[in-house]
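Pasting a structure here, questions to come.
Only a single protein chain was left out; the remaining protein chains are all shown in position.
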């Protein structure tokens, strides 16, 4: 999946703010959409995954660096790589490019999210599920 | 509560879009915030109410009319009146004014939401809870 | 474009709320995305269109009726039809279906937005632009 998987997204009006560009926190929301699309592409059911029916993997850290502004109508390509950090945690690194400019141009933004798996009944940390481990491999 | 209860809200940067004013769908989000504040003021626990632990009251219809644009930093006052429509449903009418201009000036916007109560275990319609009936009276 | 143009959208985690389904105001945001995609498909430049560089077409009315809940990961197809209301205004009607269920099943939701064209320098009403008139025809 890794080389092939690119999340392709047109910037919507709702993503922008009165300065005319994407509202900064929405930059991270775009990355999360890429994460969702990547999970779905590996066969994970998004509805049960994100309702946290048995295990949840909430975000404990998120960061983003912006190099260029994004405007309504811009087409953005997002790639990601997931890495296991411990038995109970993983991180995802994201790169955003203007569509068609990958590798040739500077990124629009780079972002990172860290996730810890918890058992939703006890709220205690637990090991990554088998489907998450498989997805991590696919992104590498 | 009715005369006294006004939800006072400053327009945030995140509410706006690249046209420089509040993104239209956020106008309804502002109204929903006023509904939440009104429920809380009548003693309803928002966390359990909106998780729909026993009964949920999802929105089946929403509409809004805009008369003036709202900009970042504008202070807006929202009043609301709830009405029971049937044993299982109610509606809320909202009026938005620039803060301090109530009754003297034309509204910024007027909105309406309709809600139907459902039993979250069976997904069937059910009667309004006692706490909702009390809240409706308080808004009138 | 009309029969062919369908905006295909996967429901994202960010679209949902603590009740587990799409937050009501985001239902209208989905429709606006379909409007943007439809404008882009007819050749309109979204960045300048939505910055309102000469003419803006702000929403004066929006309404939505929900018939079924939408969950994270659901694939939704949105179709739309635009109609001119006067020299200075138009409306858009939207229908949302679960992907692949069009015409065979009941809609998830139906929505409506009304827009009035204004000259952004004078803030006065003005006639629809030629590109908007052409787009309206394409949607019919």
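Going by the order they are written in, the chains are A, B and C; count residues from 1 in each one.
Note that contacts are C-beta pairs under 8 Å (C-beta built on N, C-alpha and C of every residue); 3 or more make two chains touch, one makes a residue touch a chain.
From a predicted model like this one, the values you see are computed outputs, not experimental measurements.
**Student:** Out of A:50, A:94 or A:135, which residue would touch the omitted chain in the full complex?
**Tutor:** Here the residue in touch with the unshown chain is A:50.
**Student:** Determine and list the chain C residues touching the chain excluded from the picture.
**Tutor:** Within chain C, the residues that touch the unshown chain are 13-14, 16-21, 23, 25, 71-72.
**Student:** Mind pulling the chain A residues that touch the left-out chain?
**Tutor:** Residues of chain A in touch with the missing chain: 17-21, 23-26, 28-29, 32, 50-52, 56, 58-66, 69, 113.
**Student:** Write the list of chain B residues that the hidden chain touches.
**Tutor:** 10, 12-14, 16, 20, 29, 32-33, 36-37, 40, 45-47, 49-51, 71-74
Keep this in mind: only the chains that are shown with their structure count from here on.
**Student:** Looking at C-alpha means, what's the farthest chain from chain C?
**Tutor:** Computed centres place A farthest from chain C.
**Student:** At the interface of chain B with chain C, does the proportion of residue numbers present on both copies reach over half, so same, or stay under half, so different?
**Tutor:** Same-residue interface.
**Student:** Nearest chain to the global Cα centroid?
**Tutor:** Most central by this criterion: C.
**Student:** Would you kindly tell me how far, in whole Å, the mean C-alpha position of chain C lies from that of chain A?
**Tutor:** 26
**Student:** How many angstrom between the C-alpha centroids of chain B and chain A?
**Tutor:** Once rounded, the distance between the two centres reads 32 Å.
**Student:** Measuring from the mean C-alpha position of chain B to the mean C-alpha position of chain C, what distance in angstrom results?
**Tutor:** One centre to the other, that is 23 Å.
**Student:** Residue numbers in chain A touching 2 or more other chains?
**Tutor:** Those would be 13-14, 16, 20, 71-72.
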